[in-house]
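With one protein chain withheld, the remaining protein chains of the complex are depicted in position.
The block that comes next holds chain A.
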Amino acid sequence: MICINKPKFAWEIGLARMSEEEEQRRAPKTRKGKKYLESTAPQWEEPPKGLLVIHGHQTSQVVKNVLGDVARLKKPYCRQLRKKNNILPFEAGGEASLEFLCRKNDCSLFILGNHTKKRPNNVILGRLFDFHLLDMFELGIVEHKGFEEFEMAKQLQSPMKPLVCFIGDFESDETCRKLKNLFLDFFHDFEDHQVSLDQLENVIVVTLSHDRTISFQNFIVQLRKSDNYLPKVALEEAGPRIRFSIRRTRLATEDLWKQATKRPKQRTKKEKNITVQPLLGRKVGRIHVGKQKLDKLVIKKQRALKRSKGRV
């Protein structure tokens, strides 16, 4: 009477997702497990998102180089998977294993590179919310120049807080707007709301060209003195330089996006181990100093204790 294709696998009707949540809900048995769950639990003020670098079933040398370069730019917050993973996130149900890997590595951003006859030199950039796929963009690599082709790349230190610059009309359509948002998400952390002016080191520039290709560049910022207190800015390219063409995209559904962009109420953070003296009105902090190794202490040798040459 009714002939309908029954789902073959549990994940097709979302059963796998449920069991994963159940797994998370299970109380930890060891202290180590408890610590791990605490470290991955949601926080009010989030640390920068981690990036998971995945190599697809087949990768070309260009794709490998691009993945390596992007990983280097995102370095302290990056995890690279060394084995191949046959993941096709644009196919139906293909995102399940991707979500699983990201959950296990506690990363909310991913970059997946693969190379096929139909889509050569392919890179998929995307992000997750609560380890459910939010949006992803498939980009084809048109041109790539690695770090080693730029002289200035040697001067590049750990790019902890890069500036981000967008050139071109990104606001005209939804795909470009979301892509811009994704690039900002990749390279910026909103954790501590302060910056040191002598740490403005590099700037990441994303340009949308007239033919809808996206070029990705990295410059070193050099501040030069001028006649007033505002410095002159000079830029030196430090690589990598990658040009992408936009292929398939999947944008976030409206309700998921709404949930993901909800802001928490402003909370006043309690300062730890700091008391205010009521009479003097000043702050007093208490810090913990570890055990000192007195036997390895380097002390200046005292002259007075030394036997001089002349006296016996």
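Here is the rule we use: a contact is a pair of C-beta atoms (placed from the backbone, for glycine too) under 8 Å apart; a residue touches a chain by one contact, two chains touch by 3 or more; residues count from 1.
In this text, contacts and distances are computed from a predicted model.
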Chain left out of the displayed complex - its UniProt protein name, from "Ribosome biogenesis regulatory protein", "Proteasome subunit beta", "VPS9 domain containing 1" or "Exosome complex component RRP45": "Ribosome biogenesis regulatory protein"
Hidden-chain contact residue, picked from the options A:V142, A:V233 or A:I274: A:V233
Selected from A:D198, A:D227 or A:D295 as touching the chain missing from the view: A:D198
Chain A, residues in touch with the chain not shown (by the definition above): 1-4, 6-7, 13-14, 21, 24-25, 41-44, 46, 49, 108, 127-130, 132, 134, 161-172, 180-181, 184-185, 188, 190, 193-200, 203, 205, 207-211, 217, 219, 221, 223, 229-235, 252-253, 255-257, 259-264
